[in-house]
Every structure is written in structure tokens, then in C-alpha cells.
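Can you keep this structure in mind? I'll have questions shortly.
Only a single protein chain was left out; the remaining protein chains are all shown in position.
Entry: chain A
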């Protein structure tokens, strides 16, 4: 977790991350299922998952994958910045045994009175390069030599 990255130090096209996660094992999914108290069998019950539900393997929870995108952006924004908005779709399954790479790329910059907004594309790909969780995000960053982004975060007035 960094302290600060200034809006001025970011350029369109910059890569953020990647943040590596895995390889995923059944205990990883058990640990997350227990932490969130979700007992959906497709994350830990192999016979049910492949036999009854005809899935290719135990599925890495979409709810877990979204945490990784949040972690990447939060850590990149630093204590003085703020991850404002994240949107994503669950497009493909990831199963036990895979290693995931959580990535983001800067696609735009917008100057607001009190901070700058950085637009990003985000996603999660596996070791075969298959994208499972494409989306976009907006992160607020402080201007160089100026105060941190206000906390709690106050979004810019709609234009």
C-alpha cells in the first residue's frame, strides 16, 4: 500500500499492476466461502460440481475475483487517493488450478477542482490469457503539492 501517487505522474496508456493471485486450490475457495458464509457447493464439492451441475471444475467465486480488482486499484491509488467506481461483468469461469493476473490500464484523465479523475480498463486473465472479468474503473488522485483526495470521498457534481 503506497502513500501517494500524484495525478500529474499518470499518463494514458500506463499499466497498473498486474496483481498476481494463485495458483488457486480448493482450500482457497473454502477459506473465502467460510469468511463470507456462502455454502454454494460449486466452490468446494467436486462430485456435485462436475456430476450434478456439469461444470468443468470447482469455480473461483466471482465475489472473490471482484475483491482482487478492488485491491489492485485501492493499493495503486494509495492512502492519499481514492478508488471511486468499479464496474465489471463475469464473462468466463475460472476453476481451481488456475493462476490469475489482475490488471488495469489508464484510458483517460479528467481534471476536477479538488482532485483529478483517472479512467481505467480493468480485468482478470488466467495463464492462458483468457479474460474473465472485464470492466472499467474511475480513481481519484491528488494534485502534486496539494491536499489528499477528501475522505470520506465526495464525488464531483454531475455535469
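Here is the rule we use: a contact is a pair of C-beta atoms (placed from the backbone, for glycine too) under 8 Å apart; a residue touches a chain by one contact, two chains touch by 3 or more; residues count from 1.
Heads up, the rule we're going with is that contacts and distances are computed from a predicted model.
Engineer: Quick one: the chain not pictured, UniProt calls it what, "MaoC family dehydratase N-terminal domain-containing protein", "Fumarate reductase iron-sulfur subunit", "Xylose transport system permease protein XylH" or "RagB/SusD family nutrient uptake outer membrane protein"?
Structural biologist: "MaoC family dehydratase N-terminal domain-containing protein"
Engineer: With the full complex in mind, choose from A:26, A:67 or A:107 the residue touching the hidden chain.
Structural biologist: Reading the full complex, the residue touching the unseen chain is A:67.
Engineer: Name every residue on chain A in touch with the hidden partner chain.
Structural biologist: Those residues of chain A that touch the unshown chain are 1, 21, 28, 31-32, 34-42, 45, 48, 52-53, 62-64, 66-68, 70-71, 74-75, 79, 82-90, 135, 148, 151-153, 155.
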